[in-house]
Structures are given as C-alpha cells and as structure tokens.
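Of the protein chains in this complex, all but one are displayed in their positions.
Order as written gives the chain letters A and B; numbering starts at 1 within each chain.
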Amino acid sequence: MILPAFELHHPTRLPELLELCRTLRAEGRDFDFVAGGTDVLPNYKNRLNPKGDLISLARLEGFDEIETNRIGARARIADLATSSVLGEHWPGLVEAARSIASPTLRNLGTVGGNLCLDTRCHYFNQSEFWRRSKGYCLKADGEDCLVVPQKKICYATYSGDLAPVFLVLDAVLDLAGPQGERSMPLREFYAFDGIRRFRKEPDEICLRIRIPKESEGLRTGYRKLRARDVLEYPVMGVAMGLRVAEGAVRDLRVAVTGSEAIPLHYGDLDLGNGIPPGEEGAEAVKRALLEWVKTYRNVPFPPGYRRAMAGEFGRELFMTLVSA
Amino acid sequence: MTRTRILRLKINGHEREVAAEPNAILLDVLREGLGLTGTKRGCDMGTCGCCNVLLDGRPVNSCLVLAWDCEDREITTIEGLLPEDPGALHPLQEAWAETGGSQCGFCSPGFIVTAEALLREDPEPTETRVREALSGNLCRCTGYKKIVEAVLKAARSGRGVEVGS
Partner (left out) sequence: MTHPHDIPNQPRRLLGKRIPLVDAKRKATGQAVYTDDIRLPGTLVGKILRSPHPHAKILSIDTGKAEALPGVHAVLTGREAPARFGVLPVSQDETALAVDKVRFIGDNVAAVAAEDEATALEALGLIEVEYEPLRAFLDMEQSLEPVPEELRLHTKTVGGTNIHKEVSQEFGEVDRAFEEAAWKKTRDFRFIGVTHAFTEPMCTLAWFDADDRLTIWSATQVPHYLHRALSKVLEMPMHRIRVVRPCVGGGFGGKSDPFPHEMVAALLSRKCRRPVKILFDREEVFYSNHGRHPSKIRFGLAVGKDGTIRALDIDALIDGGAWGSFGVVTTYYNGVLANGPYRVDNFRYHGRRVYTNKPPCGAMRGHGAVNTRFAYEVLLDEAAHDLGLDPAEFRLRNALPPNTKTVNEFRITTSGIRECIERAVEASEWKRKKGNLPFGEGIGIAGGFYISGSALPIHWDDIPQSTVHLKVDLDGGVTIHSMAAEIGQGSDTMLAQIVAEVLGLDIGFCRVRTHDTDTAPIDLGSYSSRVTFMAGNAARQAAENLRARLLRAAADLTGYPVEVFVLREGEAVNVTRPEIRVPYLEAVRRAMKECGALQATGSYRSPPMGGKFKGAAAGLSPTYSFQAFVAQLKVDLETGKPRVLDVWAAHDCGRALNPLAVEGQIEGSVHMGLGQVLSEAFLYNGGNVLNPNLCDYRTLSPTETPRIHPILVETNDPEGPFGAKECGEGPLLPVLPAVANALYDAIGVRFYELPITADRVFRALERQRKRRAVKDLAAR
C-alpha cells in the first residue's frame, strides 16, 4: 500500500529542524513530524490528514536519553520497557511500556510519539475507501462526529499507554518550536477534543519528559484492558501512584487512558489523604473511578465493560500498591 | 512534486544503491527495488510481522519504516541469514525445517529474523521469553508450537553464524 506523496526532510540538529519549520510555515506548507512511524505511517496509508511535508526525526541527534528523571522524546519504547533503572524507580512506567503494541513495534516507536499518539475511533482508523462509503467524520474530511451524532467535537479515544503514568508522576514536558523552548506540566498538555488533542503548536516538538524529584518514592502501577496480550491499544488503562505512611495512603494519584479524547488525571479522586490501605480504600477508589470515567462506543469492547474495568483496575492496583 | 533519490543502504553486509522516492517504504525498496522477495508483505500496517527485518540488529516491521530513514544503517533480511558456506543453513533455518516451523511458510522469514535478534541477545531463552519476543508475529498455520520449538532447538544447537555485524 503506497503512501501519499510528500517531501521528506531529515534535520540532524535541533536549530536546523526549527529553521526548517519556520521555512515551511513561511511557505504555507503544512507538515507533520515522524519519529518511529508506527502511528503516522498507518494513518498516512489510510490517507488520514496527510500533509505535503514530513519532517523525519530519524537523524536528529540526541533526545534519546533514558535516565531516572529524564527521558528523551526519541528514546525507543523498547528501551523503556527493558530499562532496569526505570523499573526500579517507576515500575508502572515500565509496565506501561511493555504493554505497548508488540516487541518489534516497540523497537520503532518512541516516547514522544506515544505521548503524541493520535486518537483512535472505529470511524477514523479506516481506509479512504471505507470512510467514503460510510461518510467521512469530522476528524478527517467530514463535518460531523459519527460516534455522537450531530456533535461538532471529536470523541475519538486517546490510546497512548505512557501518558497516564507520566501524569501520575507529575512529569514535565520540554517542547521546542520556532518561538523557542518551553516547559509544560503534562497535566496541562492534553486538552480540547480528539482532533486538537493538546496545547502544543503544530510546529513544536517534544524534546524530553522530566519526572520531578517530588515524585520520588511513589509506588506506581499500570493496568491495561485489551482483547489480546499484544498488538492492542488500551481500551481502558489505569495508572496509579501512591505512598503509604503511618498506616494510611498518602498522595494518591490516578490517571486514565483509553476512555476519552485525552488522558485524564483524576488526582486523588477527591478521596483525600488518609484512605485506609485495605479493601475499604480499594472499594472507594473503584466507586470513584466508576463515577468519573466516561467511555464511548468507538473502540473495541462495550463502553460499560470498559468503565467497569476502570473500577476493577483501580481497586486491584490500589491493593497491589498498598501491599507492595 | 516528489524527488527520487539514490539511497545507499547496507543490506546483508553489502552496500547497495537503490532509487527511492521520499514516500518509499523499506519493504517496497527491499522487494521491488532490490528483488529481496524473502521479506513478505502480509498486512502493510505493522500487525502481522511477515515483513520483519533487522535494522541495526533490532527486528522491526519494514512496512512501517521510511526507506530514506535507513541510509547508513545495517539492514539484515532473511536472505542475509544464510551462512557464507554454500549449502549451509543458519541454525534457526535448520531448526525451522526439521521441527516443522513452516507450513505455508509465508510468516517464516519474519519470525526467523525476529528470533535471530532474540538469540543474539539471549542465547538461551526460556519458552516464555521466546513467545514474548515473537508476540508481534502472527502465524495462521502452526498454532506457534513448532515455531517455539524450533527457536529453542536452534538455541540448544548453539549460536551458529554471526551475520551482519
């Protein structure tokens, strides 16, 4: 299946990349970044919003470090999944990385790519032929949402696995664009709907993600709902972080992916500090998640089941982490 | 307007030049440009693993790799696993044939190069490790049993030939 025609650019250094962005923008040329290609290229093959120019990050130097508190956007997911240093500090992050796609796709996919993963929907992730015969949706070539009729916002599901764990870790994203570099808490990064998705300008790229010192000592975990063991996006994923001190849970943090158009950080689910670290606390977490999590009929598994799983995962993670 | 470019690729230990457009996919360049048809096109979307090759020693789905991204990188295809010794087979290929790892055979090249990367990293993998390492490859004929047996058998037979490095 051939890709649509595009110009391909290979900047090797960041200033060169930013200059390229400026030039293309000035010439009115729309572009996408492509790193691992595992998200962009299938979408391009399906003619989903292809641009005339692609900026490949394959030869960009740097931004691939994996350190305890700092992970380059170009780091391979496979390297995250096998990192012992991350495994010691943030087991939830490694669990999430190991659950992504397949081992070979993890060799291609990058951390930045996973964070910026496009949203998914039955009506969107289809070929041009399919979408034409069904009627285009507003996320590509059409006017209306086909999931929630008459809606002018996109309900496609955010399907990255890493984001919820980074949200729990209160991570900070470093971005660079023609206007310079800036940092943004990940919790502010995701916004809007399934089309706009985040507060990143189209010509900004992610450089790295940093985990603040304050998150040291958090116990983390991630649970993912998927039909198969591999080759699946999360259709519900729950990340949790917490500490236990003096017989009570402190600093509970919960984030969810595979539910709405953006990954959502629910903080402590309004449960406050001092939840009992046992079944009672776990049930409270489950109830809160069941109340808060929303799902739509646009990815595999019935919405009700996916929501139920958010509750189950929350309960189970809580029990696992408090007794870790 | 697209520009065709002559790419320098290191394939199976040899430098090759091939013309490719910016939107060319590695799989197409291998099969159509270089006639290396051992690498198979199964789904074109990164799901089935039939097109797996080693890129700098790592198994990847070549249907999702831009050809231009591969310049100056080491690519090993199923053809590159054959030892120099004429008539000899790579231990994985030998084990595959003896164990019944192929039925229709269409997935075999992708599985074998993926297994090769595993054995380079872990010469004595457990069965669980083998299944995990191959979990991005789909086979519809064998139920995977004889595939896993073949990898374990090749591992037992010792690492044979080092290729492409």
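Just so we're on the same page, a residue touches a chain if its C-beta (ideal position, glycine included) is under 8 Å from a C-beta of that chain, and two chains touch if they have at least 3 such contacts.
What you are looking at is a predicted structure, and each value in this text was computed from that prediction instead of being measured.
Interface with the hidden chain, as seen from chain A, comprises residues 1-2, 5, 122, 126-127, 129-130, 132-134, 225, 227-231, 300-302, 305, 308-309, 312, 316. Touching the omitted chain from chain B are residues 31, 35, 37-45, 47-48, 50, 77-79, 81-82, 89, 92-94, 96-98, 100-109, 112, 131-132, 134-148.
To be clear about the criterion, only the chains that are shown with their structure count from here on.
Measuring from the averaged C-alpha position of chain A to that of chain B gives a distance of 29 Å. Of all the residues in chain B, the ones that touch chain A in their complex are 2-3, 21-23, 25, 28, 44-47, 49, 52, 55, 58-61, 64-66, 68-69, 114, 132-133, 135-137.
Listing the residues of chain A that touch chain B in their complex gives 1-8, 10, 34, 36-38, 41-42, 45, 54, 56, 58-59, 78, 101-105, 107-108, 229-231.
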